[in-house]
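Missing here is one protein chain; the remaining ones are kept as they sit in the complex.
Showing chain A:
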Amino acid sequence: MLVSLNWLKDYVDIDGITPEELAEKVTKSGIEVDSVEYVAEKSTNVVIGYVESCEKHPNADKLNLCQVDVGEEKLQIICGAPNVRQGQKVAVAKPGAVLPGNFKIKKAKLRGVESNGMICSLQELGFDEKHIPKEYAEGIYVFPEDTPVGESVASYLNSNDAILEFDLTPNRADCLNMLGVAYEVGALLDKPVSLPSEKVKTISEKASDYISIKVEDEKLNPYYGAFIIKDVEIKPSPLWMQNYLLAAGVRPINNVVDITNYVLMEYGQPLHAFDYDKLNSKEIVVRPAKQAEKIVTLDDVERTLTSENLVITNGKEPIALAGVMGGANTEVSSETKTILLEAAYFDSISIRKTVKATGLRSEASTRYEKGIDPNRVKHAGLRACHLLEAYAGGKVLEGVVEADVLDRSEKVVEMDTATINNRLGTDIASDEIAKILERLQFNFEQQGEHFKVFAPTRRGDITIFEDMLEEVARIFGYDNLPYTLPTGTAQAGGLTKRQHLRRAVKNYLEGVGLSETRTYSLTSESLINKLISPEIESLNPEPISLAMPMSEDHKFLRLSILPELLKTVSYNLARNQSNIAYYELGSIFITEEKELTKQPNEQLRLSGVLSGKWLEHLWQQENKKVDFYVVKGIVEGLFDHLELELSIQQAQLPDMHPGRTAGLLVDGESIGFIGQLHPALEKELDLKETYVFDINLEKVLEVHRYEPTYTAIPRYPSITRDIAFILDDQINAGDVQATIEEVGAPLVKQVHIFDLYKGENLPKGKKSVAYSLLYQDPERTLVDEEVEESYQKVIAAVNEKFKSYLRS
């Protein structure tokens, strides 16, 4: 809503406050003022002049020599504007005038002829393009004939106006008109609001002899009022009205249309003027459109309607799309003599449907959609009649013809001082509350602390106590509320065990060198089925797609974090960021339903991706590349950290390297995988050698039971023995380790691999794997003989099972 302050002054006294100060006050009271704009920059000594004569300059074709009457004197002025003519009223900058840009007007000689001033265009007076009527976009501005000579142009051009742009929240539709703004500003400044004149000198002819009204659905159209105005003369509207309309962003057309628009902006009540003589009937029937019924609207577009659209008809055919736009068949033209003025109340939902269906949105429909004041409908009609009398020579017929079941009652809200103060944390006196209600111009009855408020119908947003609480609070001033802290129920607060654990997982991963990422949950069709973990795949999940995606890239809810995470890796690779170690924690969305009828299962997963060098900038040794074992080490470390038993088994998965992939199992249940991407996928996604892990963290958090308890530090010494086995290449070192642990128990406490060797000195197809065994008994010191015995048992068992032998 654009609010012209000159216009606003017609209703409320805002003298002594700058536009900026007013903007600040309005903003702080709940309506954000987005901008303060001035119609024109300041200029001085510019008056209205009358061009008495206009002849060609004797020495220049394109210049005119004008004699201009500016009141107390006559000036000879040379003017280059193509549209200057004898008999015009124009803006004259007298010698000594200062125009925007500090442009000083002086007496001068142009091609040998004296020029004492300048006839100005609106641009030269510093007007913004959008406040210049189209016909004066080029050349000088011409005032109406009756404009008095010698007066300063400022008040006639509205050039001293400032315009505030109100950014209204949906509840404040009451400020979509000047009167509403006046009530708001009046309340803030504690100033009364003076209402515009609705006085009409009606003639004795009766409107009811001209028209009758029938409304088929009173719910959709609870009020329809028709005024008849005869003998109108179509001409431009008065300058002040055109200026106000321009300031409000409405283009002036002619007096009748401008008056309906002016009242729309003033009262917030849409009005429509029909050319009565084009009606071809004496009745107005408001009804739903027939299926496929057609109307050509004022914009000359033929529109096909449905029964959802409400139309105004002449009893036979539509003459307007109710509340949205008039029909071309009854349009007011320069020949119009008699008009039928419609002032109606239409249901907002019905209008919204028509707007949606036709794509037509106008100043009128916007106000209907947001709700108008039922008590202003008829008044707006009267106001327009008043203006038509004054500025269109109209004669208003007696009476308004109406169909009326409109509820105009005010909402009653009860409140009391104690509850208000209790809710706000304030100590406002009842008298002060009464004062606030007076400032708001709300009717109320007060009995001591108790108030019965009759919320004015212009404020459709006020229906309950809390709405009034806000009104009291905002006029009292949010700045004046004290700062307090809650004193109610004490609650420990804090993170749940699950949230703690999640933070622990994150801290671990960051501690070992991974950076957290955040990618999009929505992915593309080409990626949605990629890298889904085997236990998810086994559920046969149906990808969930958006009903109306905005792009192909963000269409499906992810079934794995990895694809979008991999996109970030190629993004980085393209920017020379090749050493990547990322992880992300987030939900995937699982359903088996083809058509979603209930919320999907949102499973928390932990995914990671590593590529390039693991450690950078090493100068002592070769820069180590990420490999399978780096990733495995991170994952094993995590489960160690969580004190969870993890089993890792060779696996074959789609899109993964067939020889470098393993499944992750907890309690025999699959919970994810690790490994290298299939080189084909790496190529497809513009990646280099890339390793990933993907874990069902939901499950991990669920099975996590670790409660640390103290175990005595062993008092007896341990003994270490090493063994190196020569094994067939295809035997898994882990299987051998498992055998050692099994056979060596209970004396063998720990086994780890410390060397792997292939090549020279070994037969082809063989490898040497060296294990270190730690023997310990918490109760006593071990003797060499028993260690030796166990050691030999282990060797025998491994050699027997794996057909291996010792490396000498």
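Everything below uses one rule, namely that a contact is a pair of C-beta atoms (placed from the backbone, for glycine too) under 8 Å apart; a residue touches a chain by one contact, two chains touch by 3 or more; residues count from 1.
Simple rule for what comes next: contacts and distances are computed from a predicted model.
The UniProt record for the undisplayed chain lists the protein name "Phenylalanine--tRNA ligase alpha subunit", from the options "ABC-2 type transport system ATP-binding protein", "Quinol oxidase subunit 3", "Phenylalanine--tRNA ligase alpha subunit" or "ABC transporter permease".
The hidden chain makes contact, of the residues A:I349, A:L539, A:A738 or A:I753, with A:I349. Of the listed positions A:Y582, A:F673 or A:F725, the one in contact with the omitted chain in the full complex is A:Y582.
When the omitted chain is restored, the residue from A:Q599, A:N761 or A:S808 that touches it is A:Q599.
When you scan A:A473, A:L681 or A:V700 for touch with the missing chain, the hit is A:A473.
Considering the whole complex, the residue from A:T18, A:S515 or A:Q750 that touches the absent chain is A:S515.
Listed here are the chain A residues that touch the chain not shown: 27-30, 32, 169-172, 349, 352, 369-370, 422-426, 464-467, 469-470, 473-474, 478-479, 481-496, 499, 503, 506, 509-522, 544-550, 554, 557, 568, 571-572, 575, 577, 579-583, 586-587, 589, 595-600, 602, 614-620.
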